[in-house]
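Sharing a structure here in structure tokens format.
A single protein chain has been removed from this complex, and every other one stays in its place.
Letters are used for the chains, namely A and B, taken in the order the chains are written, and counting of residues starts over at 1 for each.
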Amino acid sequence: MLSCIVDAEILRKLVKASSILVDEAKIRTSSDGISMRAVDSANVAMVSFELGKDAFELYEADESEIGVDLHRLEEILGIARKGDRVSITVSDDESMKIRIRNLSYTLSLIDPSSMRRDPRVPNLEFSAEVCTSGEDIDRAIRAASKISDYVILGVENDVFYIEAQGDAESMRFEMTKDELFELKGGNARSMFSLDYLSDMSKSFRSSPEVRIHLGTDYPVKITFPVTASGEVSYLLAPRIESE
Amino acid sequence: MLSCIVDAEILRKLVKASSILVDEAKIRTSSDGISMRAVDSANVAMVSFELGKDAFELYEADESEIGVDLHRLEEILGIARKGDRVSITVSDDESMKIRIRNLSYTLSLIDPSSMRRDPRVPNLEFSAEVCTSGEDIDRAIRAASKISDYVILGVENDVFYIEAQGDAESMRFEMTKDELFELKGGNARSMFSLDYLSDMSKSFRSSPEVRIHLGTDYPVKITFPVTASGEVSYLLAPRIESE
Partner (left out) sequence: MLSCIVDAEILRKLVKASSILVDEAKIRTSSDGISMRAVDSANVAMVSFELGKDAFELYEADESEIGVDLHRLEEILGIARKGDRVSITVSDDESMKIRIRNLSYTLSLIDPSSMRRDPRVPNLEFSAEVCTSGEDIDRAIRAASKISDYVILGVENDVFYIEAQGDAESMRFEMTKDELFELKGGNARSMFSLDYLSDMSKSFRSSPEVRIHLGTDYPVKITFPVTASGEVSYLLAPRIESE
């Protein structure tokens, strides 16, 4: 059903980006590559990833679903060192064989039919789109999380901003159109929980390019590449701003 | 009232050196620079600092007092990276505007009249004065804190020593006049709480030059520069040695 070899670090990034939201995941395999989509138990955030067959050193797969415990897979991949490749083989519904150098693992699979259904991807139209480095966003989110549990992301007059309001202090991060890699669309302003954004930020902070899609009192969609043909995407519901 | 730009690291060092003893501080501004003086709640230790206008890239100030929460200020300055400058503006009694790169903060100020009065600086005459690297002192203080809660600092026959006595072991650190940068005066011997000295030591351990003023059963005064025209000074009351 699946036989592939890939840089262990790439797979680890995808798994880690997903495991902040869900414990288990149904990974879909096809002749084009692997993909995953899942919603957290509170139905507030969705994560999805795609990894095209070009990202693999070797890739052979049928159309199928593989149910895995993301935390166990993440721990196994954590044993890999920089540059290690991981070889993965799934030949039945029972188990996944994972090989990293001299280490081989057999990981029991989860029956996909016992898992939550794949979430429907909502049809969204964003009013603004921003592209900048993960490091910039992460820095602003860490600053915000020191003073509040919520943060506002917005665009106003060609300025992208991140705002937070604490008891005794307020914070505002701004990047003008010139400082951003890209800024498209008009104004937007939505509030989000830092519980979610801080975890997400750890996944994309080392990414040179993070794309943020915004609206007003609207979900945010954050996408970033982990390799040439692999991408992670987060969707996070807004909090209602009470003023 | 205050408008200045300074290396964020310099300001962070001053704030951190102070926040080990007090949560809030009244920072005095004048045309010459800023300064602060405060005593810990147990009245055992005093910290003061001065930062001359030459340390600033831009400096404009009236004579005034600014009441700040040191821990919040420290956390904000912690967002800065090596080489970042911080711009600070106080234009009313209500708030301080802090800007580091694309991040701007508004920090509520504390009414200085609601805070403790500035401590009186006692008139002290020390019998000995020692100058050496912060690293040497820190190493001896860390060694002492592994075996006791108290430490003795002294000078005897042109030898500076740090002593501690544990249940099953004792420790003595010595530096001769030749090994020290400077040794002035005669003998001295006083005991201090390692609770205080260990915290202070973290502030000066990376300082190439720390000056220690001693007496017998007498306070210790420890001063170290953080930049050419900025200095921190600690004053710590002795413990009575029971023998």
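Definition applied: contacts are C-beta pairs under 8 Å (C-beta built on N, C-alpha and C of every residue); 3 or more make two chains touch, one makes a residue touch a chain.
Computed from a predicted structure; not experimentally measured.
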Touching the absent chain when the full complex is considered, from A:Ser104, A:Thr176 or A:Ser206: A:Ser104
Omitted-chain contact residue, chosen from B:Glu94, B:Asp158 or B:Glu179: B:Glu179
Touch with the omitted chain, as defined above, among B:Lys53, B:Arg99, B:Arg142 or B:Lys202: B:Arg142
Touch with the omitted chain, as defined above, among B:Glu169, B:Glu182, B:Asp217 or B:Glu241: B:Glu169
Hidden partner interface residues of chain A, rising order: 69, 72, 75-76, 79, 102-108
Where the missing chain touches chain B, by residue: 136, 139-140, 142-143, 146, 168-175, 179
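As a working rule, only the chains that are shown with their structure count from here on.
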C-alpha-based rotation, chain A on chain B, 0 to 180 degrees, nearest 5: 120
Distance between the centres, which are taken as Cα means, of chain B and chain A, whole angstrom: 44
